[in-house]
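Structure in structure tokens, see below.
Missing here: one protein chain of the complex. Every other protein chain is in place.
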Amino acid sequence: MPILPTDVSDEEFKLWIKEKWGYKKLPMAGSAPPGSAKFFRTGDWAAQRPILIKDNCISCLECYFFCPDSAITMETGEDGKKRPKFDYFYCKGCGVCANECPGRKGNKAIIMEDL
Amino acid sequence: MTFEVPKYRLKDLVDKPTYFTGGHRLCAGCAAGSMARQVTMAFNKPTMIFNSTGCLEVASTIYPFSAWEVPWLHVAFENSAAVASGVEAAIKAMTRKGTYTAGKTDIVVFGGDGGTYDIGIQAISGAFERGHDLLYILYDNGAYMNTGIQRSGGTPFSASTTTSPAGSVIPGKSQFRKPITDIMIAHRIPFVATAAPAYPADLVAKVRAGLDVEGPAFMHIDASCNRGQRFDPAKSIEYVKMAVETCLHPLYTVIEGEYKLSRPSERIAKDPSRKIPLVEFLKKEGRWRHLFRPTERTDLIEKFQAEVDKRWEELLAKTGF
Partner (left out) sequence: MTRIAVTGDDAVALAAKAVNPDVVAAYPITPQTIIVERFADFVADGEVDTEFVTVESEHSAMSACVGASSAGARVFTSTASAGLMLMYEIVFIAASSRTPIVMALANRAISGPINIHGEMTDQMLLRDSGWISLFCEDNQEAHDQTIMAFKIGEHPDVLLPVAVGLDGFILSHAIEGIIPVSRDKAQMFLEGERKADLKLDTTKPLSIGLLHLQDYYMEARAQIKDAQVDAKRIILEVFDEWEKLTGRKYKPIESYMMEDAEYAFITMGSSAGNARTTVDELRARGEKVGLIKIRIYRPFWGEKIVELCKNLKGLISIERAHSFGGPGAILSQDIKSCLYGSGVSPLLAEYTIGLGGRDTLIGDYHRMYERAKAAFTEGKNLPISWMGVRE
């Protein structure tokens, strides 16, 4: 019987890519599990990475919406304010977040740091 | 007006789930990635995505890695509107027979400028004429970027691409961009909108409206490409914003034939001093470098500006300004 990619667990998927499964084991029609790209590191493309300067963050949320790589999540701090957290597993270091960051009084809350 | 675009603020959207993961292989700073994430923030019911061949399709689904967390299908380049037509028909028939039980299902189609202005326009026109209930999203980066920056019907005037290179005789693309949004409006479909990922709340609201409206909907989203348009990846969103602020890509909706400017463009309509001269934008991107070096081609810049102005004035007239 054909297996569906949605029947493949995360652990099995890791084996699939590690062992490079053959066609008798692979799901049908070249189908793939939802969101399986989350296992693919793109962080090693980066030459720079964003750093948060917490005091300059005005919680405008824009960086979260602009990030093309789903590498920013918003975390709610003890003060109840949402600030970005960077996932360097995915972040390609494009610098869009830092470029768009309005900061506080002209001082950026996100700056890019060379790797 | 029978139907309105919802009003969202970023804080309404920040906790919404997205269905586009990291780990895709779009270039660093690719605005299509920002656009795709934002589009999925509008999802609130069973949704399926149909993707034309192109950067977004290729880079988001390099087997066995898929960045999509809703059912996603790619068939070919020129046919995603037809593929989605078939799915919409299938859902209708199977719902009638009781073999499809997910209920109302939203259908989103993504096509690039090549897949929309050029090779796919027939399938889109057919799907719109037949009245399928789907939202077609054109993400327009102004050239066939996936195959290496060839000119398309959506490439702007005088831009240098690999098939409209800036040569010593011919200075980039000779033609103006095809008025794709006008063409879609001419189909008399109930919802047409333009958007840009630099304005996420506006974009997400329009996606939601396009999905909620009954019948075909079309969105033209400007999504910059730093590789093909030749600029620093960090500037992707900034330059998308400039395309809006120069009125090269004005933001508006056409609902049941009624034109309405969206906030960023409405501000310019009310205060024309906010309109950025096109030359400022052209200077920023390498695809227009030949307009400034070795000598400034004011003739071409003025010609381009005149066309942008003409289309903007036409839009203003339609929107009651």
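Annotations for the structure displayed:
Going in written order, the chains are labelled A and B, and every chain counts its residues from 1.
Rule of thumb we're sticking to: a residue touches a chain if its C-beta (ideal position, glycine included) is under 8 Å from a C-beta of that chain, and two chains touch if they have at least 3 such contacts.
All values reported here derive from a predicted model rather than from experimental measurement.
Contact with the undisplayed chain is limited, among B:Tyr8, B:Trp72 or B:Phe218, to B:Trp72. Residue A:Pro33 is the one among A:Pro33, A:Pro50, A:Pro68 or A:Gly93 that touches the chain not shown. Considering the full assembly, B:Ser125 is the residue among B:Thr18, B:Ser125 or B:Gln150 that touches the omitted chain.
Interface residues of chain A with the unshown chain, by the touch rule above, are 1-2, 4-6, 20-24, 26-34.
Within the entire complex, the positions of chain B that touch the omitted partner chain are 46-48, 50-51, 57-58, 61-64, 66, 68-76, 78-87, 89-94, 96-97, 99-100, 102, 105, 122-123, 125-126, 129-130.
The rule is simple: only the chains that are shown with their structure count from here on.
Per-chain CA centroids place chain A at a distance of 23 Å from chain B. Only residues 5, 13, 16-17, 26, 30, 32-42, 45-46, 60-62, 64-71, 74, 82, 87, 89-90, 92-96, 98-100, 112 of chain A touch chain B when the two sit together in their complex. By the touch criterion stated above, chain B contacts chain A in their complex at residues 10-11, 13-14, 18-34, 37-38, 60-61, 63-70, 72, 197-198, 200, 232-238.
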